[in-house]
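Sharing a structure below in structure tokens format, with a few things to ask.
Missing here: one protein chain of the complex. Every other protein chain is in place.
Showing chain A:
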Amino acid sequence: MNWELIFGQIKWTSFVFAGMIENPSLSEAIASGAGSIAVLGALGTVVLLTVKGWWVPLWRDWLTSVDHKKVGIMYIVLALVMFARAVIEAALMRAQQLAATDGGGFLSADHFGQLFSTHGTIMIFFVAMPFITGLMNYVMPLQIGARDVSFPLLNAISLMLTMAGAVLIMVSLVVGQFSTGGWSAYPPFTGIEFSPGEGVDYWIWAVSLGSIGSTLTGLNFAVTIYKKRCPGMSLFRMPLFTWTTLCTSILMIFAMAPLTAATIMLALDRYAGFHFFTNGDGGNMMNYANLFWLFGHPEVYILILPAFGVWSEVVATYSSKRIYGYTSLVYATMCIAVLSFAVWLHHFFTMGQSANVNAIFGIATMIIGVPTGVKVYDWLLTMVGGRIRLTTAMLFHINFLLTFILGGMTGVLLANPGIDFQVHNTLFLVAHFHNMIIPGVLFGMFAAVQFWFPKAFGFRLHEGLGRASFWCFAPGFLLAFFPLYWLGMMGATRRTFTWSNPDYLPWFALAMLGAALILAGFAFMVMQIVVSVRRRAELAAPLGDPWDGRALEWSIPSPPPAWNFAVLPQVTARDAFYEAKKDGTAYRSPAAYEDIEVPRNTATAPLIGLFACAWAFGLVWHIWWLVIVSFVLIWAVVIARSFATHTEEIVPAATVKAANEAFLAAVRATPGVTRDQEMTAANRGRAIPESLEASAGALAAGAAVEVTR
């Protein structure tokens, strides 16, 4: 019997636990422990779902849903789960480096290599990307007054492809090893000659799945913003978060293709003996570096732009002021998006091009600092004279302004090739990019959760625990990463599992302390969510507008109905909802209701995701029958779906009317709250704008609003 035909290259020794049995060591024990946690976590989930009888609701209400709001929430849940793994890996690396004088420590070099590779890959592709994608999914259609994205099914398919990639990386904890090539997987090290085995293949296919998912997301969102804005929502009336979503989507359309090309070429080198990036036979690894960073640099702007959008919304809302310099913020975003394609070479200043080429790219890189600086001033000036509330989200914002500027400065330093030659490949660089990504992107997403959670679930998050998490995260970040600047300047290289210079020790100790604080912050965040769910009755804000919001998403109930808007809103100004509240025209009943068509749930997307995951797993382990079968199944599902006819269902006008009128009546009857009471149980979600406190009482229904189509 030829087992290889069935199981490909999987052997019993491929399972992580075999390593522990064959050569027991602490490093192996940790690997087995991680594998066990993954298995137990999966088993625990299965048991929980079974005991609670949640399988059916999970399938019916979530996995098969194509509603952009549910898709968005699933993305964010995915991001948080993956964050838990990647942040623990980060803490492990910190602990190893603390313990690692002169070859000490508890991790083998190989294990350490897998840790920074999975940590980096997961954080970028399966934490940051799903986080921003989920947020854009949830918020953008609400902000432009749309009922869904342009292609809801495609949206669900993007989610499921991303999930397939994430599952593949989780599987690598248990079956086989992961790559040790870092998140950038440079050949020739990742070629078959130096990295035989399945590790790099896990990286290739997980990243490719995520990359295809993101391309489709970008396409979908760009079309949505161009084509689905409600009447009156001209481009320059769009909220800034929507603007940044648009720019990010365009970047996704252009930037993901080079990554897909690079991973495919790497795969062809490894699987079929091609010579794209090999040593000799005409291969050229510089081509990989160019392709990867042609994606990689725009990628960092794909991540930060939506976060900039969040910061713009947060600072305006919690300052109760119109954003300062709207137009300049839009142009700055556009400039950044365009420039982001002109700087990729700064990732390899040291890899052999001429000084002049380096100089040009160095200057281009520094120029990006200009539009970013414009933004920082706009945010600062928005706060001037505003009614500032130091909520958790706002604390994160202020922390962002302070630390992001420092990170930006070190970026300008690194943009100077002369300096880069000194500190490239050291912990200085690691400090720099974490300095941008953590206070900028990650905390931006955390702030977004604080800000939009009540919209998505109908109750606020516990403010005290939120602040507790902030006061761990913010100093934790400083402690964990500022020492790395020093270490980098002292010569400590990145991706290194051991060292011998005794001067390093105190700095590594500080960094470890910081990592511990970050873990504590995450624990508080989880606790915050749990406690808030328990106390959801007293935190409830179903009337939709707990923060005195400005854009359209705050004008509808929390959580929003499946159809979002009972009638499509008519917009006449920026900050449409805020203006309506001030004019006293908010919460009017429409003159008439119409039937609404919403897409039906479908098993298409989860099936595609499932087969894509199986396909990738088959490729990793050379299980060719699985590759063929699942490939055929993916396309069979697509074709079968194209024959489905009843893909939409109608929500009758009467249903829409009943729901909407009940909501409006509740709003009108509830006394509004001022900003002083924002964090009290009185805040049910009807806000009274500043200076209109006199109108806090019950609202008159007012004249019905004519509906245009």
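By definition in this document, a residue touches a chain if its C-beta (ideal position, glycine included) is under 8 Å from a C-beta of that chain, and two chains touch if they have at least 3 such contacts; residues count from 1.
The rule is short, and it goes like this: contacts and distances are computed from a predicted model.
> Can you match the unshown chain of the complex to its UniProt protein name from these: "Cytochrome o ubiquinol oxidase subunit 3", "3-isopropylmalate dehydratase small subunit", "NADH-quinone oxidoreductase subunit J" or "Protein GrpE"?
The UniProt record for the chain left out of view names it "Cytochrome o ubiquinol oxidase subunit 3".
> Looking at A:M265, A:A364, A:V598 or A:V620, which makes contact with the chain not pictured?
From the options A:M265, A:A364, A:V598 or A:V620, the contact with the absent chain belongs to A:M265.
> From the list A:F276, A:F348, A:F459 or A:W615, pick the residue that touches the absent chain.
A:F276
> Taking the full complex into account, find the residue in A:Q9, A:T101 or A:N284 that is in contact with the omitted chain.
A:N284
> Of the residues A:V175, A:V223, A:A562 or A:L692, I need the one that contacts the missing chain.
Final answer for the missing-chain contact: A:V223.
> Can you say which of A:I253, A:M334 or A:A516 touches the chain missing from this structure?
Checking each option in A:I253, A:M334 or A:A516, the one touching the absent chain turns out to be A:I253.
> Please output the residues of chain A touching the missing chain, sorted low to high.
On the chain A side, contact with the omitted chain comes from 150-151, 215, 218-220, 222-223, 226-228, 253-254, 256-258, 260-261, 264-265, 268-269, 272-276, 278, 280-284, 287, 291, 294, 635, 639, 642-643, 645.
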